[in-house]
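Encoded as structure tokens, the structure appears first; notes follow it.
All protein chains of the complex are present and in place, except for one that has been dropped.
Labels A, B and C are assigned to the chains in the order they are written; within every chain, residues are numbered from 1.
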Amino acid sequence: MLYFRCDYQEGAHPLILQRLVQTNLEQLDGYGEDRYTRSAKEKILKACGCPSGEVFLLVGGTQTNATVIGTLLRDYEGAVAVDSGHIGVHEAGAIEYTHHKVLTLSGARGKMEASALEAYLEAFYADPNKDHMVWPGLVYISLPTEYGTLYSRAELEALKAVCGRFKLPLYVDGARLGYALASPACDFSLADLKELCDVFYIGGTKVGSLCGEAVVFPAGAPAHFFTSVKQHGALLAKGRLLGLQFDTLFTDGLYLELGRNAMARAQEMIAVLKEKGIPFFLESPTNQQFVILENRYMEQLSAQVAFDIWQPYDATHTVVRFATSWATTPAQIAQLKQFL
Amino acid sequence: MLYFRCDYQEGAHPLILQRLVQTNLEQLDGYGEDRYTRSAKEKILKACGCPSGEVFLLVGGTQTNATVIGTLLRDYEGAVAVDSGHIGVHEAGAIEYTHHKVLTLSGARGKMEASALEAYLEAFYADPNKDHMVWPGLVYISLPTEYGTLYSRAELEALKAVCGRFKLPLYVDGARLGYALASPACDFSLADLKELCDVFYIGGTKVGSLCGEAVVFPAGAPAHFFTSVKQHGALLAKGRLLGLQFDTLFTDGLYLELGRNAMARAQEMIAVLKEKGIPFFLESPTNQQFVILENRYMEQLSAQVAFDIWQPYDATHTVVRFATSWATTPAQIAQLKQFL
Amino acid sequence: MLYFRCDYQEGAHPLILQRLVQTNLEQLDGYGEDRYTRSAKEKILKACGCPSGEVFLLVGGTQTNATVIGTLLRDYEGAVAVDSGHIGVHEAGAIEYTHHKVLTLSGARGKMEASALEAYLEAFYADPNKDHMVWPGLVYISLPTEYGTLYSRAELEALKAVCGRFKLPLYVDGARLGYALASPACDFSLADLKELCDVFYIGGTKVGSLCGEAVVFPAGAPAHFFTSVKQHGALLAKGRLLGLQFDTLFTDGLYLELGRNAMARAQEMIAVLKEKGIPFFLESPTNQQFVILENRYMEQLSAQVAFDIWQPYDATHTVVRFATSWATTPAQIAQLKQFL
Partner (left out) sequence: MLYFRCDYQEGAHPLILQRLVQTNLEQLDGYGEDRYTRSAKEKILKACGCPSGEVFLLVGGTQTNATVIGTLLRDYEGAVAVDSGHIGVHEAGAIEYTHHKVLTLSGARGKMEASALEAYLEAFYADPNKDHMVWPGLVYISLPTEYGTLYSRAELEALKAVCGRFKLPLYVDGARLGYALASPACDFSLADLKELCDVFYIGGTKVGSLCGEAVVFPAGAPAHFFTSVKQHGALLAKGRLLGLQFDTLFTDGLYLELGRNAMARAQEMIAVLKEKGIPFFLESPTNQQFVILENRYMEQLSAQVAFDIWQPYDATHTVVRFATSWATTPAQIAQLKQFL
């Protein structure tokens, strides 16, 4: 079986495992108080261009979103997101479990438009009943989005400006941030993010580590955020596992290199899909590609290739996702070409 | 100033105050353990045709919705409602505060269509990712809706059938139930509700009492619901205040009589509005009427008549609400006619 | 049956009902935007000596505690209270329902000792594992306590000083505040409270109103507290019901007058109990008296007098509560004397 279902179907980049093996019997303090975690945090802050910021290493994405959003919001506030936003759809209500509403805007191919955000906020503040409503407390976007689409620098600046006008922090879910940054379509860098948003996380799970997401607060974390992480069950006793992985990913530019591999393979895959005449559901400049398959063909293909069933397209077609990753090889693309 | 803003702008029906005065110095047990509360519950259950059901008297609507929904749902479940549903819009996130998501469907003039509910539920159960999503745990509708519209018996039966197919309780928010039941367009009775839904509340606040909502569980309440009411801060120490009010409302058919007054006045008001050529935003068979006013006219009128600004219609018009109530008099309608 | 069970067994002071009747058909805006609520708030702030503070009128005590505490605390914080504190024992977990732990100290006859609070806080801040623990976020005391005992001004100042040292707000649950203030043992006034604590509520339910508690923030309320009140289901649509009651209670000193009646009757009752040789469980200077009854005697007495069973004392005795109130008459005390 050939797997293109997602970008978390292999283990970790071999360098990560090598370091886990090398350091295995070192005796280290728990809960992130070890030297590898400290080193990882320094390297991340340096890469992000905000050496006086703060980084926290958490285990998974849903957990990270709930911890960050639950901590940043006051009880009467909610998180503004587009209708396809991961927090509103595929996190099993983890945000609501923190007491907070996901305030939903219509998205444009997974993206939040600054104009739509502004219109919503203006309408909210003009609403005579707003005191009976959930107040917008932060804005959540995914980068890249759940549809693989990407914000331009100008779009992020526009969102940030609207957030600034209404004093709302902008939070970027970077579960696949490495694949955004490595996209040829990306016109900003990791170091730009500190100015384009207020808090973001750098996804490890989907970009080469076994697990782990690094939350970056460029201007410092909320008070006692460590305790909030613990309260959310997101504090790893053996913090070294996260520290070593991120330390490796942020040594010698590995994180971006992994992103570039996924993008190179994605471009090859796009070429193959186009060559085979498979229609695209939308154009994505990152490692996730959404195409439309006729249902019987889809079933046949699924005997040899694993892909992700996304949503019905019409009565006889389905939107499916093919994803490349840090681990995808040219040989796998070649094999896909044969099977299609 | 002439008030048509809402149906809770007066105090209580005079008979209620009279009984509060008469019984004032009787010494009674607290927390609903008094004879008036017991009597009220019996009368309500009799009027609802389910003498073996259970009734709880709570103070207000948002509180009632949060207590009932928070108690009926398991943690992984949400409440399905239409986009205009009170719980999703104007209760300040009280449902999310109980940990639960409001799962939103598009409504049709405030109503949930059985076909839309069924389509959503079928899609949910067919979704390969449903284990990562909030499960539908109950269905919430307002009767009448926030737009004053009304479900027919057939529509309720259709919703109930879909709920039954998917084993979901159907919960009816009856904040204005008296105005639904008294509408000439209503083709079911209070005693029918026990079969048309699984739990409902009979609104007192908007139909003649100072406060109070009576939750009816035709087939019995969830275990320890009393404790849940206390946990939600919804238990009144002087339960007599609620007991006496509902006992009065359910003596000699007063509750329905109050509904009929509001409907008689509403029909007179509709005639006046039509006579004056004011366009209706939608047709409502109950006590709330939504009309479209030109903005400058609206401002002038507001010097003499209080109404509720509902939502912008277009750049130069606004949708506003005029409501009658148990207390509205023919003289007030006549005066409105002069001012329009 | 003669009732001494509690201080909420009658309705409301007659003046309150009289004003409800007089104003009943006035058309007023809802949600506390009426003239009576405005007037009540002004009078309360004047009586409290903090005209620039803010007041919110809520319905009941558990609800008030959950709303205030849930709003003041950040997620990682808990409320410090003594083991007999109402929030930790008899509110059905309403505080935990807001996500927050009640951090429990041993109390001394219902009171929190400044030295015990300080010792706890010093130990907490010295604990190397404090980041894995719930942080103290506010201090909760009841005034009078659940055992009817009373803090002196010096004791309150000492608590306030400890709170100040650790930057914790001190919150006073004044469900029976009127009975504290009217006690001959009380050496502070209502107007002193603004300096003795950071936020407090003035109980109406137990001191002459049908329902209602007035939360006073001497230095202003948290942002959007109105929305928090709504979110907690604590916002009354007919705010006039609360406004009129508190306006009456704070006109011509009625609130304190009601307290004085309860205290005069309490002193008579104490004399009767002592005369009959009934041992006291503890000495209380307010309207609640806790005595020890032999179990068979208790059962006999309960045929004629209603009292509250508090806790077992030993195998053959029980602690019971007799309470006077604003409504207790000398005749009732005389009758109690006969029955004992």
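Here, contacts are C-beta pairs under 8 Å (C-beta built on N, C-alpha and C of every residue); 3 or more make two chains touch, one makes a residue touch a chain.
No experiment lies behind these values; they were computed from the predicted model shown.
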Going by the stated contact criterion, tell me the shown chains that border the hidden chain. A, B, C
Per the touch definition above, residue among C:Ala12, C:Leu28 or C:Ala92 touching the missing chain: C:Ala92
Looking at A:Tyr3, A:Phe124 or A:Phe166, which makes contact with the chain not pictured? A:Tyr3
Tell me which of A:Arg74, A:Lys230, A:Arg260 or A:His317 is the one touching the absent chain. A:Lys230
Which of B:Trp135, B:Tyr179, B:Tyr201 or B:Phe250 contacts the chain that the document leaves out: B:Trp135
Where the unshown chain meets subunit C, residue by residue: 75-76, 78, 89-93, 96-97, 99-102, 104, 128-129, 131-134, 309
Those residues of subunit A that touch the unshown chain are 1, 3, 5-6, 8-12, 14, 17, 20-21, 23-30, 59-64, 66-67, 91-94, 97, 205-206, 210-211, 227-228, 230-238, 240-241, 306, 327
Name every residue on subunit B in touch with the hidden partner chain. 70-71, 74-76, 98-99, 131-133, 135, 223-224, 226-228, 230-231
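In the analysis below, only the chains that are shown with their structure count from here on.
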What chain lies farthest away from subunit B once each centre is taken as the mean of the Cα atoms? A
At the interface of subunit A with subunit B, does the proportion of residue numbers present on both copies reach over half, so same, or stay under half, so different? same
Interchain centroid distance [CA atoms averaged], subunit B/subunit C, Å: 33
Rounded to the nearest Å, the gap separating the Cα centres of subunit A and subunit C is 49
Quick one: report the Å distance separating subunit A from subunit B, using the average Cα coordinate of each chain. 42
At which residue positions does subunit A touch at least two other chains? 75-76, 99, 131-133
